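What follows is a single structure, written as structure tokens, with notes after it.
Note that this complex is displayed minus one protein chain, with the remaining chains in position.
Chain IDs A and B follow the sequence of writing; residue 1 opens each chain.
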Amino acid sequence: MQLLLFDGFNGLIQGAFYALLALGLSLIISLNSVINFAHGGFMVIGAYLAFALVPYIGFWGALVVGPLLTGALGILVERFLIRYMYGRSDPVYSLLLTFGLALIIENALRSIWGAQGLPSAIPSWLGAPVSSTYFFVTGYRLFVMAAIALATGALFVFLRYSNFGVRIRAGILDLETVSTLGVNVYMLRAVNFAIGILLAGFAGVLASGILELSPTMGNDVIMTTFVAIVVGGIGSLLGSVLGALLIGIAAGLTSAYFPVASDVVIYVIMAVVLIVRPRGLLGQVGLFE
Amino acid sequence: MSLLRLKNVSRVFGKLVALQDIDLEMEEGKVYAMIGPNGAGKTTLFNLISGFFQATTGEIWFDDKLINDFTAEKRVAAGLVRTFQITEVFPELSVAENIRIGVEAQENHSAHIWPSAQLMRQVNGRVDELLQTTGLAQQADHIVSELAHGDQRVVEVAMALSMKPKLLLLDEPTAGMGRAEAGRMVDLIRTLHDKQHLSILFVEHDMDVVFGVADRIMVLNFGKTLAMGTPKEIAQNPAVQAAYLGDPA
Partner (left out) sequence: MSSRVYINAAVWVLLLTVPLWFPWIGGYPALASRVLIYALGAMALNILLGFTGCMSFGQAAYFGLGGYGTGLALVHVTNSTVAAVILGTALGGAAAFIVGPLIMHRRGIYFAMITVAVGQIFYFVAERWNSFTGGEDGLTGFSRQPIHFGSVVVSLTAVPFYYFVLFFFAIGAAVMGILLNAPLGHTWVAIRENRRRASFLGIHVERYVWASFAIAGLFAGLAGALNALQNNFISPANLYWIESGNFVIMAVLGGMRSFWGPLIGSIILFGIQDYVSTYFPNNWEIFIGVLFIIVVIFFPNGVLGIIRQRTKSA
């Protein structure tokens, strides 16, 4: 039973973590029409930034500065690289571009910090378990869950109630019409991209406290994130969250009962979803089909 | 013998009734025009006939076959071919290549791996024929995406013709064209009708085109048939005038 809870809890955390990534990626796919293969790479940048910054500004400092720096990098990337892709009707080019970017990011990180896994750097009081029976429920893991829930909630509130959020949602539905209504679409796309990347960076900073950092983290992460989005349904933000939670928990539970299959179960789930319900749980018709 | 017959056809999208109780009998060898204000349901009806989506109720008969459940591909095979309002061609291929794809599809050897010389001659012969009929022979090797808009639409008509249609559906054939280009399209439609006795059904907004070339006109409004008749009858129909052409002077 302990083992089940352990794996289930880990699965939930994983799911929450991927929910954050899937949300950011989904925003970028829906509004910018860019299939951002480098999304995992930005997460890893966030994680390494945290590792680098913590000795200077502490964990809480890194938690704020890391995502902001990553988001700033996102703005630069959007301005100087992604912009070229907007004219192209075939999304394969954006996928190829960001694929190349992911390659660069991975190797740049390896050049700077080496290929070895790096240890995490979180305040020790957070690292302590909350209860002795459930030793795996450390303060940090609860914190991560809370932070992710908070960030997700904040994002949904922002999208629902703020002016900018409304514009983003409208842009996701019909960018052309939005531009004819006088909205600065360049800015909209830039900021949306930055938000998505910022979320990835935030996930990275959080991850640095649990996982061992390595330059190849991005690769594992990006595929799983795509799986989450496809399962949840491309074009639906809520769907990405649900998809991520679903596969996270599924992977966790599979770990408990059938450990060898825990890596592949998410692909099996996705394959089944794609065959049986092609547009995912909450996806919309015709998007990227 | 009616080539196309619609009986009591409706199309509903959720709560929106796009088409209601449409009846239509179209004779072979005639040119029919479908007109009506924006939102009248012309494109919906067009899409329905061509198999883009299915009718909610009613029957669609083509060539004495009930085609309600026919997929788009099946309708094309049966001789019901359409062009699109937004020109749908193969942009990076040449005019001749575009037409060739159509001819090969119609001759049923799109999947051929090792075509014989005779087959190639047959295909090329038909491609040349179509290039001549549609006046595109000069531009055979030009890349379609580099052509003028009007010429691209003619290429699309040529592709539709390659399918040896029994009924040719033209979706706003002169859309986006200037006077000269539109005139050329009208001449083409007339040639196809007069010389090849092709049955044609087209949707149009340009009244000069409609009255210049149609044998029969069908007027739609709010998803229902408002009137149907010869150009003369339609021009004099008060309901049509009120709804569409504006009140007579």
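Descriptive notes on the structure:
Definition applied: a contact is a pair of C-beta atoms (placed from the backbone, for glycine too) under 8 Å apart; a residue touches a chain by one contact, two chains touch by 3 or more.
Keep in mind the model is a prediction, meaning the values are calculated, not measured.
When the missing chain is restored to the complex, the residue among B:D21, B:D63, B:E97 or B:E129 that touches it is B:E97.
For the chain missing from the display, the contacting residue among A:F6, A:F59 or A:F99 is A:F99, taking the whole complex into account. From the options B:R5, B:K42 or B:R82, the residue with contact to the unseen chain in the full assembly is B:R82.
When the full complex is taken into account, the listed residue touching the unshown chain is A:V264, out of A:L4, A:L76, A:A146 or A:V264. By the touch definition given at the top, chain B reaches the unshown chain through residues 50, 72-73, 76-77, 81-82, 84, 88-93, 97, 100-102, 104-106, 109-115, 159, 162-163.
The chain not displayed touches chain A at residues 35, 81, 84-85, 88, 90-93, 95-97, 99-104, 106-108, 110-111, 219, 223, 226-227, 230, 234, 260-261, 263-264, 267-268, 270-271, 274-275, 278, 288-289.
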